[in-house]
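Just one protein chain is left out here, and the rest sit where they should.
Should a chain be cited, it is by its letter among A and B, assigned in written order, with residues numbered from 1 in that chain.
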Amino acid sequence: MNLMTQQERLRSELEELVERLGTERSSLMPILQEVQRKYYRISDYAIQVIADLLDIHPVEVHAVVSFYSFLDFKPKGRFVIRLCRTLCCDMANKDRVARQLCNDLGIQFGETTPDGKFTLEYANCIGMCDQGPALLVNDHVYTRVTPEMVNQIIVGCRQVFGLHATQQPMEQ
Amino acid sequence: MITSTCRNLTFETIEPWAGLKRAMELGQAGIIREVTDSGIKGRGGAGFPAGVKWNLCAAAKDPLKYIICNADEGEPGTFKDRVILTDFADLVFEGMIIAAMAIKATEGILYLRGEYTYLREGLEAQLLALRVNKKLGENACGVKGFDFNIKIRMGSGAYVCGEETALIESLEGHRGEPRNRPPYPVNTGFNGHSTAVNNVESLAWISCILSKGSKWFSQHGTEKSTGLKLFSVSGDCDKPGVYELPLGITVAELLVEVGGSNAKAVQIGGASGRCVPAIEFDRKIAYEDIPTGGSVIVFGPGRDMLDVAQNFLEFMVEESCGQCTPCRYGNPTLLEGVQMLREGRCSAGYLKELVSLGETIQIASKCGLGQSSANAFLSIVKHFKEEIMGRAIGDA
Partner (left out) sequence: MSEKSIFENISRAPTSQRASEIEAGPKGAIGGTVSVTIDGEKMKVPLGTTILEACREMGVHIPTLCHHEDLCIAGVCRMCLVEVEGMRTLQASCAYPITAPISIRTHTAKVRRARRHIIDLMLKYHYGECYACGRNNNCELQSLAKEYGVDYFRFGHPEKPMYEIDRSSHSVVRDMNKCVLCRRCVRTCIDLQEVGVLEAIHRGEKTIISTYLNKPLGKVVCINCGQCINRCPTGALRANDPTDEVWAAIDDPSKHVIIQTAPSPRAGIGECFGLEPGTPMTYQMNTALRRCGFDKVFDTNFTADLTIIEEGSELLIRLYKALVEKDESVALPQFTSCSPGWVKYLEHFYPEMIPNLSTAKSPQQMFGAVIKTYYAKMHNIDPKNIVTVALMPCSAKKFECNRPEMCDSGFKDVDYGLTTRELGKMISEAGIDLPAMPKSDFDDPFGTATGSGVIFGATGGVMESALRTVIELVVGCKVEDLFDHADIMPVRGFDGIRYVELKIDNVGPVPSIVSHLVPNWDWLKGATLKVAVAHGTANAKKVLDDIKAGGKFSECHFIEFMACPGGCLGGGGQPIPTTPEIRAKRAEAIYAEDSACEVRKSHENPAILQIYNEFLMEGPCGHLSHKLLHTSYTARGKYIS
């Protein structure tokens, strides 16, 4: 394994993934979702390999990745915090939660912390309108978030992160 | 943490799998007749009669057919599908199996929005149990030759994928851009095959209809909008949550239920719906008057309606697929107009131009979502001119 370059390793992992999920065009979304989940991004090289394996053009994969909010070719943090900004959460004072998130993470929306742990984003309606403000941390939902709760959420994430700190995702 | 307050849902009282049992007795034609007789229309918001859709699908000569459950609930203010999938997923799967029997589908797909990924594990477990219990798989439900399976596919954060043809595009691995219609999915759907796309709630109700009979269902509601409906209620009211109410209920009646009687306006149907001012609270929530997928957002006396218009337009600008000109460029133009109103530099003449543009968006856009993207803006301008015109910066 050590002799393999990171690109070769990524390629063989992608080949395995495509083998499992299928080479039809309709497998593209599940493949991309899996890559995003595993590597926190869909890298340039990954796009080209996926396109190659599915016999489509890389620009088509790029077009798909750029269309969906949850897919990205820029690296995202281990924890992606998505604060709902749609009307009900907005009416429930999401702005205060937003400010606290920025303060506690030291980044603005759309940014990732320098240590690669957190990405802060807005989401459009996440279906928690009766319990706003709501946010998602990766796949977990938090409702009725107060500015005070923000810190607990972040601390909770850092603890989880500590456990998995040795599992470095692949960069290339 | 994620449960919403629900009140007296019929779904709680339904005997599991009674609908399926009856469906098996009725057979293909019988199921479609029962669904048609119930008068149920699509609970996602578009309001297409489910019986008609199934009939078209059943008539399509295609060896491969699909039943897709649209769980891409993205309309602002809507969360009833999340509740159904959390508490009553079996009713939805039952509905999908019934649909498969009715249209002779070979595969079912639940398209779950990426924001609801936390529901996936539970749903997969339920599907596994159904496979173990032979409700799914080869000779499903013990019916010889009825091979039917359901798989879950995830969305990845795109509101427009709630539009059925965009959803199919997404399933096919494309950008979620709505297709030209015709052809309709019932003829040319997923991978070119005949496909029925039904909303989560529609499928759950269909299980109830089969179980309790079409008459039971159609006794509720109005002549053109039969049956019960779940409403997702949020905003400035005492008791937000999910409500089961008959269609045809007036806005005022609904407000009494939810404790929001002092509202100055109610947004019905989310960002693509319309804003109903207090003077129109006697109007009915029904396909023939104010249609909705169930989103009800209550605005208390202190709300700034321009904030509402702006938030919804920002949503639309962000979530438009960008394919057709009116929706792609029209909504940002309206949003600019809102900014001008906010800063008090929008002439009455230009506001009129914007309204006219909004009307063009309604009739010229390619898909249903585009066509309704200007609704909120138009209804707010119509009813709250006094509030939104002649402002100075800093006015609220």
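We adopt the following convention: a residue touches a chain if its C-beta (ideal position, glycine included) is under 8 Å from a C-beta of that chain, and two chains touch if they have at least 3 such contacts.
Keep in mind it's a predicted model, so treat the numbers as computed, not measured.
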Residue among B:86, B:295 or B:331 touching the omitted chain: B:331
Residue in contact with the excluded chain [from B:174, B:274 or B:342]: B:174
Residue of B:10, B:188 or B:375 in touch with the missing chain, whole complex considered: B:188
Hidden partner chain, residues of chain B it touches: 60, 158, 160, 165, 168-169, 172, 174-175, 177-180, 182-183, 187-188, 192, 317-326, 328-333, 353, 356-357, 360, 362-366, 371
Missing-chain contacts mapped onto chain A: 25, 44, 47-48, 52, 56-60, 62-63, 66-67, 73
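Going forward, only the chains that are shown with their structure count from here on.
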Complex contacts: residues of chain B adjacent to chain A: 1-2, 4-5, 73-79, 81-82, 113-118, 153-159, 170-176, 190-191, 232-236, 240-242, 267, 270-271, 295, 297, 303, 307-308, 311-312, 314-315, 318-319, 321
Parts of chain A lying in touch with chain B, wherever the complex brings them together: 24-30, 32-33, 36, 54, 63-64, 67-71, 85-88, 90-91, 123-132, 136, 139-143
